[in-house]
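We show some of the complex, not the whole, and keep each chain where it was.
Chain nomenclature is as follows: A, B and C, assigned in order of appearance, with residue numbering initiated at 1 for each chain independently.
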Amino acid sequence: MIRFECDYNEGAHERILQRLMETNMEQTSGYGTDAHCERARTLIRQACGNEEADVHFLVGGTQTNTTVIASILRPHQGVIAAVSGHIAVHETGAIEATGHKVLTVPSPDGKITAAQVKAVYDAHVQESSPEHSVQPGMVYISQPTENGTMYSKAELEAIYEVSRACGLPFFIDGARLGYALASTECDMTLADVARLCDVFYIGGTKIGALMGEAVVILNDALKRDFRYIIKQKGGLLAKGRLLGIQFETLFEDGLYLEISKHAVDMAVKIHDTLEQHGVQFLYSSPTNQQFPILPDSLLEQLSNQYTFTFWEKVDASRSAVRFCTSWATRVENVDALTNDIIRLLHEKQTQDEIAANRIEVLV
Amino acid sequence: MIRFECDYNEGAHERILQRLMETNMEQTSGYGTDAHCERARTLIRQACGNEEADVHFLVGGTQTNTTVIASILRPHQGVIAAVSGHIAVHETGAIEATGHKVLTVPSPDGKITAAQVKAVYDAHVQESSPEHSVQPGMVYISQPTENGTMYSKAELEAIYEVSRACGLPFFIDGARLGYALASTECDMTLADVARLCDVFYIGGTKIGALMGEAVVILNDALKRDFRYIIKQKGGLLAKGRLLGIQFETLFEDGLYLEISKHAVDMAVKIHDTLEQHGVQFLYSSPTNQQFPILPDSLLEQLSNQYTFTFWEKVDASRSAVRFCTSWATRVENVDALTNDIIRLLHEKQTQDEIAANRIEVLV
Amino acid sequence: MIRFECDYNEGAHERILQRLMETNMEQTSGYGTDAHCERARTLIRQACGNEEADVHFLVGGTQTNTTVIASILRPHQGVIAAVSGHIAVHETGAIEATGHKVLTVPSPDGKITAAQVKAVYDAHVQESSPEHSVQPGMVYISQPTENGTMYSKAELEAIYEVSRACGLPFFIDGARLGYALASTECDMTLADVARLCDVFYIGGTKIGALMGEAVVILNDALKRDFRYIIKQKGGLLAKGRLLGIQFETLFEDGLYLEISKHAVDMAVKIHDTLEQHGVQFLYSSPTNQQFPILPDSLLEQLSNQYTFTFWEKVDASRSAVRFCTSWATRVENVDALTNDIIRLLHEKQTQDEIAANRIEVLV
């Protein structure tokens, strides 16, 4: 079985494992106070072009989203997000479990707009008794989105500007941030991201690390006591060095973007190959997730050899599915996948034609 | 600097790292549904002598305590624990953050008794309006305790019996469980632990793993939907295989107890050596944490070369400190530590005698 | 100013005030343990045709919804409700504040269907990894709804049947229950309501009482320790007798339905009078809330003498507004309101015709 159903099917990049081996018997202090974490923080601050940023390392995405959001909101506030946002649908109510409503806005492709943020804010303050409903308290997006789509720099600037005008901290979930930054269609750098929000995180779990997410807090007002919240939410790893060593490796000579680029290249290869053979896509994704629309009959055959994610029915006979690539995806697996799809499409076409002819003959 | 301030100063046991290397490019499904996790679950069930147990892997101790407790209690219930229990003092209110009070009982040495559990329960049900106070909903202990002390089998049996009689699920925090089981004073096996509570966990972070805790649920009534709670609390590791591989390694041929025994041996060595030189101890600990009482002046000197934890002032000139050993502790470091302490004690004694003589002379 | 913007503009029915005066210096025990509460419970059980029901008195609607829902759900569960449900939009996230997501379903008129409940449940259990999303844990509706609409007995039966089949407790918010039961279109009794759900409440605040809601728990599994949850959520009134006395008065000789009927009669009068003059309505409401669609220009004039609630823009020149009647609404005020609306409509029509003619002339 060849796996494309997610971007965390393998362990870690070999250089990370190598570094873990080399440092294994070093004795360090716990909870992220060691020299590896300190160096990783410095490297990330440099990459972000912000020497004042606070950098914290957590273990996973849901944990990170919960911790960041709980640290920002007062009890009566909620977080604005796309209806398809990870916090809205894939975290078993982790945000609600800390007492906060996710204020969802419609989104055809995973992205939200500055105008939507403004509209939610305006609608609330214009209520006759606003205290009867949840107050918008911050804005959440992911870059790239759950649908592989990507915000442009201008779009981020617009959301950030509106958010600031409304007094809403702007938080970017970067679980797959590298896969956006490495996209050929991307018009921003990590430093741009760091300039265009109040807090964001750089995902490691899906990009080369065993696990780990690096939260970068830009807004001074959000920095206070963040470690308390991490600890309370169960995210303060005893052997914090493990996260430090991994991010040190990812950020010391460009490994993070280098392996991100590989994933995107593999995704583009899938996309372009299939598109050349007439396959349509549900979303226009320039990142590591691709959502081709394929005949249901083909999917059954394909699933004997490949794993992928069913996304949604598109019409009576076709569905969109998701293929993820990652830093670990092998080109030979991509070739096998696309070849098999194309072959199955041809076979199906031939059968359909035969069937159509038979029907003609019968008629 | 030689470190004794905690039992998570190093990375992981080399066999674990080796196994992570070997399996690194295997493609597996996520969130603990892979074959390594499955095998680790089987090995743990066997070690527990309970084929029906549910086994789940989480990342850290605070996360595990929060998840287990939140999964059991109804909103108006609290958890009975020692006043010095980890959940009562070292988790930044993680239990309260899920809505529950920690109902503390006094404890001179970290342990609580069946009689205390019964007393809390009885006091509550005998209140004239019990609904005005938090209802005891479960019992929490750690084995060994935060003070290195250990419950006997008879003590566990008594607590479990009272807990069942009162309808209170009994949860054992085993963050350092191996260090109890490997103690020469221990009169129970892992299977005994599994027979004497409703749910417990086997700590990996402090015993050989990079990170990881294995929750073992014995009571059927507590099994339902536990994965939802893990996910909501941020504990469902995407690359769950990392935990499976580690526990597989720890439990496939006795590694867990073997390395636990090393830690205890090292601790006993510290204890016996110091005791032979007249050092007193704050707690009578047969496990990997030792709490000698030392002159404050000596501690300052000692801290130039060793890390350890200040525990509490004992009198005007002496304090108790904590030294932890672990699976990774080197015997030469233990020897260096005890030799240095003994040397410093002698030097101090000599100085004290000289000072005393001077005073005599002056008088 | 004559008020129609809500159904809690006055104090209490005079018989309630009278009874409060008569009993004022009686000495009773606190927190609802007094004889008045006991008698009120008995009367409500009788009216519900269920001697085994648990009856509890709380102060307000949001408090009651929060308390009931928090008492039922486990941490990973949410409550299914209409997107316009009171708990979804008018309670400042009170449900989320207890850790639970409101799982909203679309609703054009405030009602949801058994099919929608089934669909939410099925969609969840059919997910490949259901533990990544909130588990539906109960069903919430209000009877009548926020839009004045009403479920038929057959509709309630269908929802209750599906809910039981899915293991979802079914909760009916009856903040305005009397105004449904007293409607001429209503095909159910209070005993029917009590037979067709697991728990519901009978609203007093909006129907004759100073304040107060009576929760009726039918399902034995939901009865345990409910008073603890009331107390924790701040709803256990010290002078619980105040609620007992009020519900005693409302239920001892049919007062509750009698005054509810008056409110509905007044609402029907508004509806029929306006409809006869060509006014359209946003919802088809047979209860005490009416939602006529009126010209925006008229609303401004009307608001000089009457209060009402702006509901939504319907088109460029018209909006729907809400008029509420209650047990306290005076027929002369209803007549004044409808007369003024009709007069203003005529004046506007005349002006419009003149304007139209002018335009014709100009043309």
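We adopt the following convention: a contact is a pair of C-beta atoms (placed from the backbone, for glycine too) under 8 Å apart; a residue touches a chain by one contact, two chains touch by 3 or more.
Just so we're clear, the structure is a prediction, and the values are computed from it rather than from any experiment.
J.: Taking the 3 displayed chains as a starting point, can you state how many identical chains form the whole complex?
T.: 4
In this section, only the chains that are shown with their structure count from here on.
J.: More than half overlap in residue numbers between the two sides of the chain A-chain C interface, or less? Answer same or different.
T.: same
J.: Per-chain C-alpha centres versus the global one: which chain is nearest?
T.: Here the chain at the core of the arrangement is A.
J.: Roughly how far is chain B from chain C, centre to centre by C-alpha average, rounded to an integer in Å?
T.: The mean C-alpha positions of chain B and chain C differ by 52 Å.
J.: Cα centroid separation between chain A and chain B, in whole Å?
T.: Measuring from centre to centre gives 36 Å for this pair.
J.: Between chain A and chain C, what is the gap in Å from one C-alpha centre to the other?
T.: Chain A and chain C have C-alpha centres separated by 42 Å.
J.: Residues of chain B touching 2+ other chains?
T.: 98, 228, 231-232, 236
J.: Once bound in the complex, which stretches of chain C touch chain A?
T.: Contact set of chain C toward chain A: 75-76, 78, 89-93, 96-102, 128, 131-135, 309-310.
J.: Hey, which residues of chain B end up touching chain A in the complex?
T.: My answer: residues 1-3, 5-6, 8-12, 14, 17, 20-21, 23-30, 59-64, 66-67, 91-94, 97-98, 205-206, 210-211, 228, 231-239, 241-242, 307, 328.
J.: Within their complex, state which residues of chain B touch chain C.
T.: Answer in residue numbers: 31, 70-71, 74-76, 98-99, 129-132, 135, 225, 227-232, 236.
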